[in-house]
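Quick one: the structure is below, and I'll ask about it shortly.
Only one protein chain is missing; all other protein chains are in place.
What follows is chain A.
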Amino acid sequence: MRFAVNHRCGGIGGARVGALFAGNSPIPVETPALLLSTMKGLPAFLSRDLVANLPFPGPHPLHISPIDFLHGPTPSIISSIGGLHEMLALQNCVFVASARDSIESLPESVAANKLGASFETPGGRRLVKPSDYMEIISSLKPDFWASLADEVPAWVSEKRNKASVDRTVRWLDDCIALDKTGGSNIFGAIVGGASVDERKRCATEVAKKNVRGFYIGGFGLGESMEERPSLLNTVVDSLPEEKPRQISGLALPEEVLQGVAAGIDLFDSTYIYHLTLGGLALVFPLDILEGQIFNTQLHNFGDVTKINLRATVYRKDTSPLVDNCSCYTCQNHTRAYINHLLNVHEMLAQILLEIHNTHHYLGFFRSIREAIKTDKFDLFCKKFIEGRRAHLTSSQPCYDVHESPFLSIQTN
């Protein structure tokens, strides 16, 4: 794995574009990049032929959680197949592994102890020790991977938060020691909850280690939108400029913009999964710097970024999800058809929505990169947030609380 920062945005903040070379592809992953969230290596509804048809040249970085593989196949079977790339027949994709995936593998700090981290999985709660974790990692052979972290929510005690930092730093040493390549593709995990001091302590410690990049954990776990920038900046200020930074738990458009502003390079796409399950399609404008504006006429209870295809207003709507969108779904199907598929509970609805939403969100990331390259990222953020806010103030405040990044998100 090789990473280079190509441009830092002028103005405030640490937004940057970079190129990440990994795996078999001679073409780099351009950052800030969206890692496509998967379940056992495939996006929830996209088989490999559909992944291959996603837009934009270059390797598609996919995120996997080693925790997903606790329920099989076993590490020895994965090894005999030849690792993740072979098992999924996605030899040219870049696989990135970290334990938390915000879909099926959620940190459960209550049950973690000094021996290992704990995760809530569909198969029940699992305690994962560094040795378990590394056994799976060494069979999967992802292109790069994060060390095991003890991620805690913002409301834990100071003592518990300190313990999570101590453990996470110790487990990083364990992971490097257990890795056959000596940690040549490891991203050091950084935690510290909602404490600026602990964030700084953890980042400083991890930055001293021989790691290829950084995984920033413990976000999206109850900290407020307002306190997040100072926490992010504290972490990033303690990290060397030349190494890539991955984050987990910042997924909504505004959260991504916050992360990019702080200098984060890699994000997860759990947002797309949740939208798709909800029957929602992203429709916000991607060329806001060129004057494209938010459509405030959407019949969607005060949200101008997405539409709910279950709504009866789309029954006879023969337009595509987004005019001029080049994705398979928009090129071939109408809102009316997707509305119908949702009504009769056909899985094709989720497949078509996931194709469009993935396409659209990849487009959002491309717009972000363009804005940084032309030193207009501040303006991009301002226009995006104003586009939404202008609408929020002009309509009934009945938008979905769980979808609003302006409120703190409680994950119980």
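Rule of thumb we're sticking to: a residue touches a chain if its C-beta (ideal position, glycine included) is under 8 Å from a C-beta of that chain, and two chains touch if they have at least 3 such contacts; residues count from 1.
Just so we're on the same page, contacts and distances are computed from a predicted model.
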Per UniProt, the name of the complex member that is left out, chosen from "Ras-related protein Rab-17", "Aspartate aminotransferase", "Trafficking protein particle complex subunit 1" or "tRNA-guanosine(34) queuine transglycosylase": "tRNA-guanosine(34) queuine transglycosylase"
Residue of A:20, A:351 or A:371 in touch with the missing chain, whole complex considered: A:351
Absent-chain contact - pick from A:19, A:42 or A:385: A:42
Which of A:5, A:19, A:50 or A:289 contacts the chain that the document leaves out: A:50
Touch residues of chain A, complete complex, unshown partner: 39-40, 42, 44-45, 47-50, 69, 71-74, 77, 80-81, 87-89, 122, 315-316, 318, 328, 332-334, 336-337, 339-341, 343-344, 346-348, 350-352
